[in-house]
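A single protein chain has been omitted; all remaining protein chains appear in their positions.
Here the chain labels run A, B and C in written order, and each chain numbers its own residues starting at 1.
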Amino acid sequence: MAGGDPAMNAKLPPSIPFQPVDYAAKGCHFEAVIAPDKVVEAAALLDGAGFVLDTITGVDWMAEGQMEVIYDFFRLEEALRVAVRARIPRDNPEIATISGVYPGANWHERETHDFFGIRFAGHPDLTPFLLPEDATYHPLRKDFVA
Amino acid sequence: MKNLLHMLLAEPFRLVLALLVIMSFVGLNAAYLVWVERKGAGRFQRRPGPTEVGYAGLIQPIVDAIKLLSKQLIVPDGVDATLFRAAPLVVMVPSLIGLAVIPYSDKLVGRDINVGLLLIFALGSINVMAIMLGGWSSRNKYAIISAARVVSQNVAYEIPTLLVVITMIMVTGSMDLNEIVRQQAGGFWRWNLFRWDVNPLAPVTFLILYVCMLAETNRSPFDMAEAESELVAGAYTEYSGMGFGVFFMAEYANILLGCSVATVLFLGGWQSPVGIWSGLFWFLAKMYFLIFSVIWIRWTFPRTQFYGLLNLSWKILIPVSLFTLILSSAMLKIF
Amino acid sequence: MTTAEAIPAGTGRETFVLNLGPQHPATHGVLRVKMTMDGEYVARAEPVCGYIHRMQEKMGENRTYAQFLPNTSRIDYLSAMTYTHAFVGAIERAAKLTVPPRAEYIRVITSELNRISSHLVWWGAFLLDLGGFTPLLYAFDDREKILDLLEGITGSRLTYSYYRIGGLYNDVDDTFVKGTRQFVAQMRPRLKMYRELVTENIILRKRLIGIGPIRAELCRKYGATGPVIRGSGVGYDVRKIEPYSVYPEMDFIAPAFPEGDSMARYLVRMEEMAQSLRIIEQGLDKLPAGPVMAEKVPRVLKLPAGDYCYAVEAARGRFAVRIVSDGKEIPYRVKLRSPSLSNLSLFEEASRGMLLPDALALMGSLDLVIPDIDR
Partner (left out) sequence: MEPQNDAQILKDCSPYVKFAKLDELLALGRANSLWPLTFGLACCAIEMMAAGASRFDLARFGAEVFRPSPRQADLMIVAGTVNKKMALAVKTLYDQMAEPKWVIAMGNCAISGGPFVFPGQYAVIEGVDKLFPVDVYIPGCPPRPEALIEGLLKLEEKLTGKRRWPVVTPQ
């Protein structure tokens, strides 16, 4: 961790490699790129530091053959937004669920599974959330054709 | 011989006539109370209400009836067809019978019997049975919840109602409705509502009867049976066309009966409040005033919670009405 | 009396599934709730979403930024202004556009007008859930006045698309300013009347006080924001914590009530309407002259590659937009973080063991807009 406002730095769990981001230009204070297997650990640390899970989303980087999962967090007491990113291979998109840490992640992960086909290992119920019950397609993949 | 002829011809004829008059009276009232309700609700809500169908929407109820009559009657698959069809037929019965013994004026009464009050309350719960039957036979979960609610609500509110009625029977010493009205002659201070001498809590007793009447007719704020935002249309969910129309009418017929009984028991029936020109007019005026207040309450208050409704009955209304019963019997014994 | 003990396993008590919705008067749209009922007690309520999924995020990926703008007012159609604000805010942030101060003030004024109209619809619909029909019509009556004002400047009653990238579609006129002042003057006594007529009604209080308590920790775990978390005593408001536009210059409070029950959420929204009136008044007082559109907004807008976020306080809570750009005219990914989704997600846990009407009162107090959940 380098730079940024020291008061904000103190609020962040030190073991996650957060990098400061220009808030005025990006709308986010810190970002960290972590290995996919560290997601649950990071979520637990952020939960302990009093962060709220904003949302979970995916981005399909088809050209690079990767899927990115972005976890957004914010704090209730002051303006401090952090994003945690993890990249997983596109042909086998699987990442651990954080719904055990944040129960609110349940629906966000189901939605991300709907849209991108990212499997959240250990998720209690990955049935389609916004798509019809029998949907097998993942519309927000870049190679999706209706 | 003449007596026999009277018994065989005149009396049945009179009864049939009375029944016909009452049926048309109930029908007309149910239809036009809907109009009053819709128009009144409009006024309460700063809008005109029905205006286009006839002058001030006066033909609206007739048009609604035509439409309901011409709608398809659906008996859904899986319902208990006999009970499902029977329920709307049963629901109107108690109010029709009850209205036959109500004295509208000194002479204008369908059947002047000396146990009129008993008759009304003996048959009064049939309409609840009908709603329960309708709800139960519909094989619809909302309808079944509604049926269960109706029964427990009715059980809870029948008790204070009857306690009040027993109090009134003790006070008046009669179950003959016309006799009860006759006792209240001479001006509004002679009404049972103000009989302080035998029942110091008479206005409270009236209030209990009024609240129970609201609850037994499933009117807001006690409209648990047809709690629209919870149970879709409650017990009537599966009824279409006139099946629903009859339930709808029965609601108003029951309000009519309830308000009539309250008028007779407490507000002096057809007696004039000033002591002169007693007659039908006063009965109707008092009854329609009560009905208007029922409509007024519906468009003003939100619905109570179900346990709130039961608590009100078991914890407040029943003890209070029991207390008034004991109090007035003590007063009668002492004075 | 409000909660039943959890049903012990193997007691032989029978439960049944009650399917609430997708068409049910209490779900305010096409939400479906699969309720496992034990009599009238809710053993488990599982919301099923997606009945009005409209591909908003997919549409973001196949049209330009300006073309996606009308969609933003159709996500949460009751607070269309704030949603558009988040979207144009993210783009302005990325393209480094400076919005003229007059435009910012008008944005705040219209957003707050929109917030009041949204809360009015909630208020009416919530009372409808509780069986009171008349407040809905009073609320709509007042709402029509707001819609008249907004229609005068935007041309639309519901889906405004009034904010444009770099400013506004057009300037406000004197009629709007005068009309808004008049509205503020009218609305204050109306709020007082609502308080006296409805909030202090004994039946309403009995139905709301102590019903559906939600702890602040539960809100945090589920990401619930807006009036829901403020009704649990946490004064989190994006306008205060992460200020945007000209909100820092406004004097207002983010009302918070610590009880956490349905009544607290009710009171938060009622108080918010009063606060919004204050903001509108200040905005009108401070309204500067000048243009309403930034100079040099590029015709063909291309954002530099990267991620851009913008969060606003919509009527239902925190709404955030995340735009992922790869430097083309068309965004690579548009993520819409809707408040209703997070607010509803705690319903399953919060409603356990409640009576059906209480559970519906709780659901009403969350103020859901279903297309906002399904997007």
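Convention: contacts are C-beta pairs under 8 Å (C-beta built on N, C-alpha and C of every residue); 3 or more make two chains touch, one makes a residue touch a chain.
Note that the structure is a prediction, hence the values are computed from the model and not measured.
Visitor: Would you mind listing the shown chains in contact with the chain that isn't displayed?
Guide: Across all of the complex, the chain we cannot see touches A, B, C.
Visitor: Among C:G50, C:G89 or C:G317, choose the residue that contacts the chain missing from this document, as touch is defined above.
Guide: C:G50
Visitor: If I consider the whole complex, including the chain that's not displayed, which of A:P14, A:P89 or A:P132 touches that chain?
Guide: Checking the options A:P14, A:P89 or A:P132, the one contacting the hidden chain is A:P132.
Visitor: Looking at the whole complex, which of B:G27, B:G42, B:P200 or B:P273 touches the chain that is not displayed?
Guide: B:G42
Visitor: State which residues belonging to chain A touch the missing partner chain.
Guide: Here the touching residues of chain A are 131-133, 137, 139, 144-146.
Visitor: Give me the chain C residues in contact with the hidden chain, please.
Guide: 22-25, 28-30, 50-55, 58-59, 62-63, 70-71, 74, 77-78, 121, 136-138, 140-141, 143-144, 157-159, 370-371
Visitor: Where does chain B touch the missing chain, residue by residue?
Guide: The list for chain B reads 38, 42, 45-53, 57, 59-60, 62-68, 70-74, 228, 232-233, 236-241, 244.
By definition in this document, only the chains that are shown with their structure count from here on.
Visitor: Please work out which of B-C and A-C is bridged by more C-beta pairs in contact, and write that pair.
Guide: Greater number of contacting C-beta pairs: A-C.
Visitor: What chain is the most remote from chain B, judged by the mean position of CA atoms in each chain?
Guide: Result for max centroid distance from chain B is chain A.
Visitor: In chain A, which residues are in touch with two or more of the other chains?
Guide: none
Visitor: Hey, what residues on chain C touch two or more of the other chains?
Guide: Touching at least two other chains: none.
Visitor: Which of the residues in chain B end up touching chain C in this complex?
Guide: Going by the criterion above, the answer is residues 41, 44-47, 141-142, 145, 220-221, 223, 227-230, 232, 299-308.
Visitor: Under the touch definition given earlier, write down the residues of chain C that touch chain B in their complex.
Guide: 1, 16, 18-19, 24-26, 40, 127-134, 137-138, 141, 201, 203-204, 206-207, 355-358, 360
Visitor: Which stretch or stretches of chain C touch chain A in the complex?
Guide: 49-50, 53, 55, 57-58, 61, 90, 93-94, 96, 220-225, 229, 234, 236, 241-243, 306-311, 318, 320, 322, 324, 332-333, 335, 337, 341-342, 345-346, 349, 374-375
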